[in-house]
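Written below as structure tokens is the structure these notes are about.
Note that one protein chain is taken out, while the other chains of the complex remain in position.
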Amino acid sequence: MRKASILAGLTLLLAVVIFPLYYTVAGSLMTQEDLTRFPPALFPTGLNWENFAGVLQAVPLARQYLNSIVVSLCVVAGILVTSVLAGYAFTFLHFPFRRFAFGLFLSTMMIPAEASIIPNYLTMADWGLVNTFPALILPFLASGFGTFMMRQFFMTFPREVYEAAKVEGCGHLRFLWSILVPLSRPALGTLAVYSFIGTYNHYFWPLLVTNTPSMQTLQIGLAQLNSVEERAPNLILAGVVMAIIPMLVMIYAFQRHIVRGLTTGAVK
Amino acid sequence: MSTASLPGGRYRRKDIVVALCFLAPATAVFVMFGFYPLARTIWLSVAASDIFGNVTGFVGLDRYGDFFSDPALRRVLLVTLAFVVLTVLPTLLLGLFLALVLQARVPGIGFFRTLMATPFAFSAAAAAVVFDILYSPSVGLFNGLLDWAGLPVVEWLTDPATALPSLALVSVWRDLGYAMLVFSAGLQAIPESLFEAARTDGAGRWTLLWRIVLPLLSPTMFFLLVVSTISSLQTFGEINILTGGGPDGATTTLVYGLYQSAFAFGTSDYGLASVQAVVLLVLVMVITIIQFRLLQRKVFYG
Partner (left out) sequence: MPPGRILRGIAMAVSAVMVTSVTACGAGGDGFSGQTVTFWHSMAGKNGEAVAKLVADFNGKNSGKIRVQAIYQGKYNDALTKLRASIQSRQTPNLVQVFEIGTRLMVDTKAIVPFADLAQAGGFSLDDLEPGIARYYTMGGKLQSLPFNASAPLLFYNKDAFQEAGLDPEKPPTTLGEMAKAAKKLTVKSGDSTSRYGFVASIDGWLVEQLLANAGVEYCDAGNGRASAATAVNWNTPTLKGIVDFWSTSVKDGVALNVGRNNTDASAAFQAGRAAMLPFTSANLRDIISGSKFEVGVANYVRPDDAESGKGGVFNGGGSIWTLAGHPKEQQDAAFDFLKYLASPEAQAAWSTSTGYIAVNSKAQETETFKEVLKTYPDFAKPAEELRAAADVPAAQGCLMGAMPQARDKMNDIVESVILGRATPETAIADAETAIKPAIESYNKSVGQ
């Protein structure tokens, strides 16, 4: 009895929380008429799959999908490489001003990207990179958080293994690549998932540095779709459904990684 | 690089060279897209420029004076702070509530937890676009439901008094799943033995919550507070899509204000834009430094 009432309560709560998700999916199957009368429909009157074709006609979502994925994957790859290298240097190597340099790296976490967005735009403009992949990717190739995270992880690594490898004449790169990286898979996976989601959701920067639908990312494409098809909410919602599918897959598949990434620094 | 100047030769030359090589890629990115633009922002904030963005001279702190003395400009600060409060508090409270509820020992609880986290799949743009449709003053579902229930309709985004809360609702909805996941992780880290010990001492449910759960969750809570505050300060997409800073400036936050100053109406005021950027920077820095300080004192570190 008690369990049943808890379940009922949870179901109700869930219904409220995921209602916008329901309406997105339902609306993506409705007709324009369903959504532009007052009050609008709650349930689709039929299954209008052609909405999805309609979206692709209004904005090149497929291409923008690809752009978002290319940009996100490049950024992930960049962050993994730069963070692993820097984290390694800060953990295993002795060099002057190490603490200071590490502090400087960490301080980048305090700089909100928006505070330097105008000069960054001007830089891209000077370099003639506006509306190109490099403009979307370059500024994000390193991460203070990523460096911090890799260093934290490397610190838990038994020092003796490092010393033993050194004695056997194993070079830094080889040690890094064949011993450290394979053992750091959980941390790398978490950092990868975390950076991917962050980059995939970028909005302000891509809005500034892209001019053509074929260079725009999915997020900008959605905003444009919302503006250009204002009178056809069914199309807009179909676009949203397409945009969130990869994220839904990711959060179901990598929930553990996501939680770990989100809580690094909170619950150790 | 020579190692001769290094103290006492404690460093191995090879280590230094390798460290330099390993740090070079990240450093290049940080310098080019972090530190240099920051310096340029600060320079632009003390420079005069014409409406086309050309620097015409040095004005010192004049633009800061403009920003803090003109009530219309200063309002941006109030809006920003109000937005932070309106997003962060509900996100934390509701996230904690959901996480606690989802601790219930009933079949299928994992299923509920996973589904509750789905709003997290929405980007700012996706969530904004969906709520734009729900909020529509002419044919939106929210007003449709209110009307159907015989209640007066709400001017969600068209009244300065409700626009900011409506905007905050989108952020809260989107961040809720994330807060819930983080709180759940925190809750699961609390050893079961503590509860059992407390229960055998005859502690009730509320006592458990106040005496054990909340204190042990304090680092999680603090972490979420900082992270959500910073991300709330940086909100842009929702504002850009839903209100464009209006109505009547009611949703123009620092980030949106700097964007508008920089490019809106076909004119550029990089000076004013940069002042707002610097203010944003200072806010984020202060919050981060407080975080570091408190973490050093260990709020409650398990």
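A few notes on this one:
Note that the chains take the letters A and B in the order they are written out, and that residue 1 is the start of every chain.
Operating definition for what follows: a residue touches a chain if its C-beta (ideal position, glycine included) is under 8 Å from a C-beta of that chain, and two chains touch if they have at least 3 such contacts.
Note that the coordinates shown come from a computational prediction; the quantities given were computed from them, not determined experimentally.
Here is the thing to keep in mind: the chain we left out touches A, B in the whole complex.
For the chain left out of this panel, the touching residue among A:A53, A:A125, A:V161 or A:A253 is A:A125. Residue-wise, the contact with the chain that is not shown comes from B:S136, picked out of B:S123, B:S136, B:S184 or B:S274.
In the complete complex, the residue from B:V31, B:L61, B:V85 or B:L151 that touches the missing chain is B:L151. Checked against the hidden chain, the listed residues A:L7, A:I69 or A:M109 yield one contact partner: A:I69. Remark: the residues of chain A touching the chain excluded from display are 36-38, 63, 66-67, 69-70, 73-74, 76-77, 80, 121-122, 124-125, 128, 130-131, 177-179, 181-182, 184-185, 188-189, 192, 208, 211-214, 224, 227-232.
Touch with the hidden chain on the side of chain B covers residues 50-53, 72, 136-139, 147, 150-153, 155, 157-161, 244, 246-249, 263-269.
The working rule: only the chains that are shown with their structure count from here on.
For this pair, chain A with chain B, the centres built from the Cα atoms lie 16 Å apart. Contact residues on chain B toward chain A in their complex (touch as defined above): 6-7, 10-12, 15-16, 18-20, 22-23, 25-30, 32-34, 36-38, 40-41, 44, 98, 101-102, 104, 106-109, 112, 114-134, 136, 138-141, 143-145, 147-148, 173, 176-178, 181-182, 184-186, 189, 219-220, 222-224, 230, 233-234, 236-237, 240-241, 255, 258-259, 262, 270, 273-274, 277-278, 280-281, 284-285, 288-289, 301-302. Here chain A touches chain B in the complex through residues 3, 6-7, 9-10, 13-14, 17-18, 20-21, 23-24, 27, 35-40, 42, 81-83, 85-86, 88-89, 93-96, 98, 101, 104-105, 108-120, 122-123, 138-139, 141-142, 144, 147, 172, 200-201, 203-204, 207, 219-220, 222-223, 225-226, 233, 236-237, 239-240, 243-244, 247-248, 250-252, 255, 258-259, 262-263, 265-268, going by the rule given at the top.
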